[in-house]
Every structure is written in C-alpha cells, then in structure tokens.
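A short worksheet on the structure shown next.
All protein chains but one are shown in place.
Letters A and B mark the chains in the order given here, with residues in each chain numbered from 1 onward.
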Amino acid sequence: MKIDNENIDIERIAKLSQLEFLDDDLECIYKDMTDIIRMINELPDIYKDKEYECFYNNFYNEENSNGLSKLRDDIIIDSETMCEKLLKNAPCIHNGFLSIPKTF
Amino acid sequence: MLLYKKTAAELSKMLRNRECSSVEICNSFLDRIKQNEKNTEAYITICDDIIDKAKEIDKMLALGEKLHALAGIPIALKDNISTKGIRTTCASKMLQNYIPPYDAYVVKKLKDAGMIITGKLNMDEFAMGSSTETSYFKKTHNPYDPDYVPGGSSGGCAAAVISGEAVLSLGSDTGGSIRQPAAFCGAVGFKPTYGSVSRYGLIAFASSLDQIGTICRDVSDTALLYNLICGYDKMDATSARREYPNFYSRLSDCNINGMRIGIPFEYFKENVSEEVIQNILNAIELLKYIGAEIYEISLPSTKYAVNAYYIISSAEASSNLARYDGVRYGYRTKNYNNLSDMYTKTRSEGFGDEVKRRIMLGNFVLSSGYYDKYYKKASDIRLMIKYEFNNAFKECDIIITPTYPTSAFKFGEHKDNLTKLYNNDIFTVPASLAGIPSISIPCGYSSKGLPIAMQIMGKNFSEMTLLKVAYAFEKLYGKPERME
Partner (left out) sequence: MIEDNEEHINEYEPVIGLEVHAELSTKTKIYCSCRNVFGGSPNTNVCPICMGLPGTLPSLNKKVVEYAVKAGIAMNCHINNISGHDRKNYFYPDLPKAYQISQWETPICENGYLDIVSDGRIKRIGINRIHIEEDAGKLLHESEKNSLADFNRCGVPLIEIVSEPDMNNSSQAKAYLETIKMILQYIGVSDCKMQEGSIRCDVNVSLRKKGSNKLGTRCELKNVNSFSSAIRGIEYEILRQTKILKSRGNIKQETRRWDDAIGKSIIMRTKENANDYRYFPEPDLKAIVISDYEIEKLKETIPELPNTKIWRYINEYGFSQIDAEIIVESTERAELFDKSVKLDICKPKTICNWILSDIAKIQNETGLAISDMNITADKLCTLISEVEKGNISNTAGKTVLSIIVKSGKDPLDIIKENNMAQNSDRESLRCIVRKVLLENPKSVNDYKNGKEKALGFIVGKCMQKSKGTANPSMLKEIILSEI
C-alpha cells in the first residue's frame, strides 16, 4: 500500500498487532490506515534555539527521574489469597497451571 | 426537593445535619436510575450492595463517629477504573466478564472515606473515542437531546451526573476524554496535572497521557472530590511526590482581580463554530468584568498537536493492549487450532474497530524503519508544546480556550470521516501532551440548546488557581439549567 511514496505493509503491521482482517474488513482497514497515516504525515522539523536546548537538556530534572532513595525497598509482601483470586479470571486452568495451545 | 438533584456539597451538609440519611440519598439515586436509565443508558454495571453500604454509614453517623465529608455520598466510576469484585469491562467484549482482584488507588481512597460506589459507567471502548459510540455494550445519550452523543470517552460519566443518575463521577482523560463529554453535557470536567492522581488501577490506554479526573455538576463538588483523590502513591512511579492544599475550603477566596488570562489566537481560527467562539468570548468578557486582564498569546505548535497526540497515544496503546491475548484473563476465542490462531482470533473478535485501528497505527509508528520519522518526531513536538506552554505561563496565569470546536454532534455523524473527528481534538490534546491541568466549565448554549464550554488551563500543579477562576466564573454566570 502506498501513501505519499511510502510503501506501507499492512499485512506486516497486522502480524505485529496479532490481528487478522478478512475480506471487507481488509478493505476498510486499508482505507482507514491510508487516511490516518496521511494525516499524521504532517510533522515539521523542530528548530531548536539555545533556550529550547537548555529546556531540553534540563528535562531529566527532579520530577522526571527517580534517585535511588525514591525507589522501592526490597521488602517482601506476601499475599496467598491474591494468587487464588488471580486465577479466577483465567480461561483455562490445569493443576494450577494456565493452559494454552502448544508453543513450539 | 428530590435528593438526586442536589450537589454533593449540599448532600454532605444535609447528612451531617441529620436532615436525611445516606440510605435516603442512595435510594433517591436508585429510583432515578430506574426511572431514567432507559433514556440515558449511562451505566454498564449497577452495584447490588449500595443500600447495605449506606446503612453501615448511617449506623456510624448515628454513633457520632467522625467521618469524612463525603462519607455516605454515592459516586459512579468510569468502567476502566479497577474495582475489586466488581466487573470492570472498559466497555469491551475483551473484558466483558473480567473481575479485578484489586482496587485502584483512587477506589481505595473513596472507600476509606466511606463513599458508596453505585456502579460502573459506559465509555468508548478502552477509552478510545470522542462519543461513547464505540462501546461494545450500549450507546449513551446526551441528557439534553437523546439524538446527540454525550461525548467521549467518559460519556457515561457526564450523562449520569447531569441526568441525575449520579452526583459525582470519576473519569479518565487521555486527549480530552473528561473535558469534552463534560462540555457536551453541561458538566464541569476536570483533568488535573499529570501525576497528581495515581494511575494505579486505571486500565491503561496511553500511559504518559492518561489521567484520572472528575466530572461533577459544579466547581465546589469538583474541589471536594479532587481533595480526596489527589496525592502521592508509591505504586505509581509517575505519581508526583508533593503535598496538596485543601482546595474546597479555599474556594471562597476567589478574587481574580489582576489575574492574567492568555488567549492563544491559534485556538480561535478556522474550523471552530461561530457559536462556540461567541460564547467563549462572552465568557472572557465576564471575567474581564470581575478584574481579569486579557493578553493575546501564541502557541505555534498547536497545529501539530493532534498528529503528535495520535502517534504517541496509539504507540503506547498498541503496547498496553498487547496483554489482551486470552491467556490469563478476558475473552478467549472458541475456535483456534494453535497458539498464533488463538492470539489473532481472540484479539480480532474481542476488540472493536476503533481499538483495532489505533493498535495498527501504534504498531506502524513504532515499527522498524518508522520509529524516527513518527514516534521520535512526535516526542520532539510534544516537548516543544511543553516548552511553549512553559513560556506562555511566564506572561499569563491561565489560558482560556474553547473546549471543543463544536457542541455535541448526532449519532453516526462522523462515521465516514475519521480524521475530521480526530482533528476536533485540537483544543484538548495540547494540555494532555504537556501534562498541565485543565478544567472545562459550561459557559453557554448552541442555538439547538446544547451546552457549550470553555477550557481553562494552568501550569503544572496550579489546580487551586484553575478552581478559583472556575468558581468565580460560575458564581457570576450561574450554573446550567438542569433538566428533569
């Protein structure tokens, strides 16, 4: 699929998304993706003046980073009842394991 | 007067003065829901233990126990906020029967204060949309006119609060999902600074943009509720470590004499309806009347905000929604031959069209060969937008714009023009990209009688200022007429 001289591989993106589109849906998604990508193709280059560079470099300030003291302490919190609850939403359980189709 | 028509602040006073009981309050809302829900269709799930919980609170009040101001007051939550033991669906087939085993941080806060959760509200699927039309379950209707959408993605919240089916609600805002439905339904929608309310338990759409906020009937209720939910949470690493003032008690000091209001001309150009512009300008005149000073400012990168937003939010969404694979929870397809089959069929059957579009877009902009052109560039634009706001807030205290280019639209109106719908997010997405707080407050009506709202933005953690200005305006302009 070509948009503004770019070759967009819809099948590859669908594979990355783990989605399948059949027949009419495929046509629809082609059209939609074309429109959306055309829209987002308008992105300017940013002109970075000195002041902006300063702002950009200070970006990792207090609020955007965590020093060691702000990280979680290495203390165990057990929750036996939680584990049971967690499995309640599972579609298929077998002896405490989650059962899924075979992987290779 | 019917209890469900009162504000939360009023109900709280009445409860403490023993003028009514929590059971009576809750029954009033339950009756209203019974009566009106077929029209509005705001709720996905209604809790069955509301009265029991109300009885407990009444008991404690009778014993003279000192409780939080909001104890015994009912509240409804957007259905992407995890509630332990209560189905949380994100309005999606994928999570149709999913019951979280834990409470979101905000839910814990509500419960600790003795608030009563009435139910979970309808939304656009996984919070992706501007009309609540993409919900898997039902379409919610605008209380002003049922042929019109309530906005999205927190459409259920706005509709419930304005139609009397709830008095307080918590929604989420990623690119305008609280502010726009509030604008469409005549409610007050508040998106606080990114990081001021914990996201732990909010089912993620776009992590760096999502923020839990309030949709209420007026500014007082907004302040009262925000008081409760804001604060540092160690379970959310992006949560801000800071103390917050008591917003509610400081509202009355709302003298805005000398307040500098910036009006960015980029928000008043083409593609905004005349009616909307007129109403906003009128509102600004009112603020001038009580002492505010108006400055015209420029935010040049505004025109790229929508593109940057859709690139970043879709990228993060494509990653956040990858966990829905039918392995540990949620929907799993019935027909599959192998693992790959199970993944693709589960996801193709479990997700609606809009969600699938965003996931595809997200994977595209992150994929090999495209990352620099799209995601990286969008991130640079985002920083530029932050930078421009930063500079603007040196010249002014707050910025006022329309919340949305139009008032509410009809169902199906945008079905054939996706990008037009996306582009209408132009006024709300900049605040999301920059992380700054923003409140939408009703300021007029369209010729069809549908609400129009203005948006007030401030710099990071300037919520007190925003609430003060909103409160001052509301005092002057009055609150919208609520319908029966």
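Rule of thumb we're sticking to: a residue touches a chain if its C-beta (ideal position, glycine included) is under 8 Å from a C-beta of that chain, and two chains touch if they have at least 3 such contacts.
In this text, all values refer to a predicted model and were calculated from it rather than measured experimentally.
When the missing chain is restored to the complex, the residue among B:100, B:186 or B:402 that touches it is B:100.
Check B:4, B:329, B:351 or B:461 against the missing chain and you find that the one touching it is B:329. Touch with the chain omitted from the figure is made, among B:141, B:179 or B:199, by B:199. Only one of A:24, A:45 or A:74 touches the absent chain when the whole complex is considered: A:74.
Taking the complete complex into account, B:238 is the one of B:7, B:27, B:96 or B:238 that touches the chain left out. With the whole complex as reference, residues 16, 18, 60, 64-68, 71-80, 82-83, 86-87, 94-103 of subunit A touch the missing chain. Touching the omitted chain from subunit B are residues 80-82, 88, 90, 95, 98, 100-102, 104, 199-204, 206-208, 234-238, 315-316, 319, 322-323, 325, 327-329, 339, 343, 363, 366-368, 371, 375.
By definition in this document, only the chains that are shown with their structure count from here on.
Between subunit A and subunit B, the centres computed from C-alpha atoms are 22 Å apart. Contact residues of subunit B toward subunit A in the complex are 97-99, 101-102, 195, 234, 237, 240-241, 304, 306-308, 310-311, 318, 322, 325-330, 332, 336-339, 341-345, 347-348, 351, 353, 356-357, 359-361, 363-365, 367, 373-374, 377-378, 380-381, 383-384, 387, 390, 418-419, 422-423. Subunit A contributes residues 8, 10, 12-14, 16-21, 28-29, 32-33, 35-40, 42-44, 46, 52, 55-56, 59, 63, 66, 70, 72, 82, 85-86, 88-92, 98, 100-103 to its touches with subunit B in the complex.
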